[in-house]
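With one protein chain held back, the other chains of the complex are shown just where they sit.
Chain lettering (A, B and C) follows the sequence in which the chains are written, and residue indices restart at 1 in each chain.
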Amino acid sequence: MKYVTVIDDQSYEIEIDNDGAILVNGELRDVDFLNLGGSLYSIITENKSLEAVIDDDEGKIAVMMGGQLFETQVLDERAMLLMQRRGGLKITSGEVTAPMPGLIVMVTVEVGQTVAQGDTVVILESMKMQNELKSPVAGVVTAIHVDASQAVDKGDMLVEIGPSPEDDRA
Amino acid sequence: MKYVTVIDDQSYEIEIDNDGAILVNGELRDVDFLNLGGSLYSIITENKSLEAVIDDDEGKIAVMMGGQLFETQVLDERAMLLMQRRGGLKITSGEVTAPMPGLIVMVTVEVGQTVAQGDTVVILESMKMQNELKSPVAGVVTAIHVDASQAVDKGDMLVEIGPSPEDDRA
Amino acid sequence: MAEQLTGINKILIANRGEIAVRIIRAARDLGIPTVAVYSDVDRAALHVRYADEAVHIGGPRPAESYLKKDTLIEVARKTGADAIHPGYGFLAENADFAGQVIDAGLVWIGPSPDAIATMGDKHAARLAVTRNKVPLIPGIEAGLSNDELAAAAKSIGFPVLIKAVAGGGGKGMRPVRRAEDFETALITARMEAESAFGNGDVYLEKLLQGARHIEFQILADSHGNTIHLGERECSIQRRHQKLVEEAPSVFVDTELRQKMGEMAIAAAESVGYVNAGTIECLVDRDKNYYFLEMNTRLQVEHPVTELVTGVDLAKEQIRIARGRRMGPTENVLHPKGWAIECRINAEDPYADFMPSTGQITTMILPTGPGVRVDSGVYRGSEITPYYDSMISKLITWGETRSEAMLRMRRALSEYRIMGLKHNIPFHINLLNSISFIAGQIDTNFVEQRFNMNTYEKTPTATQLETVAIAATLYAHRERRLASQVVAPAKRDASNWKWMGRFERMHR
Partner (left out) sequence: MAEQLTGINKILIANRGEIAVRIIRAARDLGIPTVAVYSDVDRAALHVRYADEAVHIGGPRPAESYLKKDTLIEVARKTGADAIHPGYGFLAENADFAGQVIDAGLVWIGPSPDAIATMGDKHAARLAVTRNKVPLIPGIEAGLSNDELAAAAKSIGFPVLIKAVAGGGGKGMRPVRRAEDFETALITARMEAESAFGNGDVYLEKLLQGARHIEFQILADSHGNTIHLGERECSIQRRHQKLVEEAPSVFVDTELRQKMGEMAIAAAESVGYVNAGTIECLVDRDKNYYFLEMNTRLQVEHPVTELVTGVDLAKEQIRIARGRRMGPTENVLHPKGWAIECRINAEDPYADFMPSTGQITTMILPTGPGVRVDSGVYRGSEITPYYDSMISKLITWGETRSEAMLRMRRALSEYRIMGLKHNIPFHINLLNSISFIAGQIDTNFVEQRFNMNTYEKTPTATQLETVAIAATLYAHRERRLASQVVAPAKRDASNWKWMGRFERMHR
């Protein structure tokens, strides 16, 4: 299998043969990759002993190694084709969901309001803290699904932000 | 369900109703019995918080609590009937099995030899130690299944000890 | 004077989590049995497992269980407990509860209700300590309306700090840097204070720039002895929540320790304080120090003081409550070695420290020389939204600060928690930060000058390639498991020869 794996602006062509051999940009690599239970992996490569916690994070593969988090995308041949057709990798969702169960203290935006990336849209109380939930994108609020004092579960959709009218070149 | 549970020379009549109520010798007991994963249990009874590791040990229930090991037998009605017919509880096997994988260093008995309880019958090397395996009963060696230098796995039958001729009242 | 000894034969712990476990351990080391209380979601919690007795007291919300004063006293009576230890949080600084405990004829393991009440009311506290010449931060008093506060903020001059009168632990506290942010900050601070303490009243203080949060541990017994056990450096904070604490502080020399220690003793004596307590101060770049507040309880970060003084503070609390003389008798001017604590919280440092809930599916603790873990959880424990997000406290000791830091780095790299997000990556990056290593920190360091995405240790090309390989093998494996395209017989000859074997082991 051939993959293209992207970290930040770097990309790697990685091939995994049926016999388990691993080639990076055409060069053979000696890799011993071992699951230690759950998301924990031990990697020994060129004698270096490393550990990583690897999780699938909504299509991205998140690798935590040495206290650093790397978000990667691993694309197989079909995905690469698909992506080339779409013209890019970037997909950022304008959905604000509840990261944990809690109580909505306040919705600080209204439908139709323009928000910048990082603007607070909802205040959620959980674990004795007031948590300010922020917009992941710049845009316009298209829908609000909750009210103040409402209890929400993890993953519940709270607010949706769509592209700004002037940003409508997509 | 009614049970008779025996620890050493004590016995308890314990009834567990379908609604979960527990009666010991006819008296109601307040018991919160919770599995914590594996063989570990948390017990809260009359406010006392206790922990036990409970395992099934060849028909006996072994309860480890507060650093003490209790071997118990829990008999339901059928088992009680069966036992009364047989006339007693005691069953001690004359089989010596390998408690762990290892190498037989020496078999110190011969078939037909009379052994006392606690006599060494086999020396097994494992974990860098010479372990002396002892006869669990007094009797006569009826079979030897291994030779010196032979590798054995956990649970392999090594030596069998049968009742002595003069002990043939059973 | 003959010692007035109070018999303590059994202690009820009106708390949960790591601090309940900490107190159970102290009681055990003194041979005193303990009673734990628990809410619906805490039946399998470590404090319930480790206590001698455990009593269920209600629902998961604090108001339904850990805050039910009458129930707690009733449980003490029913179980024959003759003393109550409140831990920190919940009812620890509730003067009414302390009073009720004492009125019920039980021993309160903490200071007197009067001392709690005075120090718990920021206004009264400022009045009290001023009498003993303890320096205060410029600010205005409580009880004002929103409009009055807005006006006062302008007259003090931004930045200002909104603080809850009944506050503690950073709750109901908001720094405001611009006039236009004042109203929103005020509303959320009041709401948070109302929800946490049932009191939404706030006051204002001048926000000192570049100041450090340094606090002194106090011990006082009922025989008139009050001493300090040196300082703790707690400047590594985020939203006024401490994240890392050290003892001693790189900023405090013996002379400053002596001066501030005497001030701390004077502050405690101003309310006739007995038991363990903490005087929190801000110290500016010129070593001017200002009294912030007194915490009338055991602090979360007490272990760093224990490791550099050899004093077991939880045991001393019980000893003092029994009416005995406390063990240590002298101010600690020369702490032994260095200790650092990292609070391990269920918070995602990559998502604005958002709390995370879930079940702990893997927990491998760091062990070995110089490492202490204070924890109330184990593999299988659930981190719920009902309580705070602290999973455990990781504390290391070294002969020098650098040894303590090296051991902390090592311990952090060994610690494995899975099943939820946590802030160990934050601590690893902090411990790699040049400013932290150099001790150049203040209370704004984390929020203003630290960033999870600008590592002091830039990943090398080799590291990045390894990450890419790991991600690819992971994805390949997931997809293969999903589609079963590769014959399993092929595996044995591959580089993955160990995987099958080990996974069988771990099934």
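Here is the rule we use: contacts are C-beta pairs under 8 Å (C-beta built on N, C-alpha and C of every residue); 3 or more make two chains touch, one makes a residue touch a chain.
Values in this document were obtained by computation on a predicted structure and should not be read as measured data.
> Wait, the hidden chain, what does it touch out of the ones we have here?
Hidden chain contacts in the full assembly come out as A, B, C.
> List every residue of subunit C that touches the chain not included in the displayed model.
21-22, 25-26, 28-31, 43-44, 50, 303, 306, 310, 312, 337, 359, 362, 364-365, 367-375, 378-380, 382, 398-399, 403, 406-407, 409-410, 414, 498, 502, 505-506
> Residue-wise, where is subunit A in contact with the chain that is not depicted?
Residues 32, 34, 36-37, 42, 44, 47-49, 51 of subunit A touch the chain absent from view.
> To test your reading of the contact rule: which positions on subunit B touch the chain that is missing from view?
Residues 1, 3, 5, 7, 10, 12, 14, 16, 18-22, 24, 29-41, 43, 45, 48, 50, 52-54, 56, 61, 63-70, 72, 74, 76, 99-102, 105, 123, 125-134, 154 of subunit B touch the chain that is not shown.
Just so it is clear, only the chains that are shown with their structure count from here on.
> Report the inter-centroid distance (CA atoms only) between subunit A and subunit B in whole Å.
54
> What is the distance, in whole Å, between the centres of subunit B and subunit C, each centre taken as the mean of its C-alpha atoms?
Each chain reduced to its C-alpha mean, subunit B and subunit C end up 48 Å apart.
> Taking the mean of the C-alpha atoms as each chain's centre, how many Å separate subunit A from subunit C?
About 31 Å, centre to centre.
> Could you tell me which residues belong to subunit B and also touch two or more other chains?
none
> Which residue numbers or ranges of subunit C touch two or more of the other chains?
In subunit C, no residue touches at least two other chains, as defined above.
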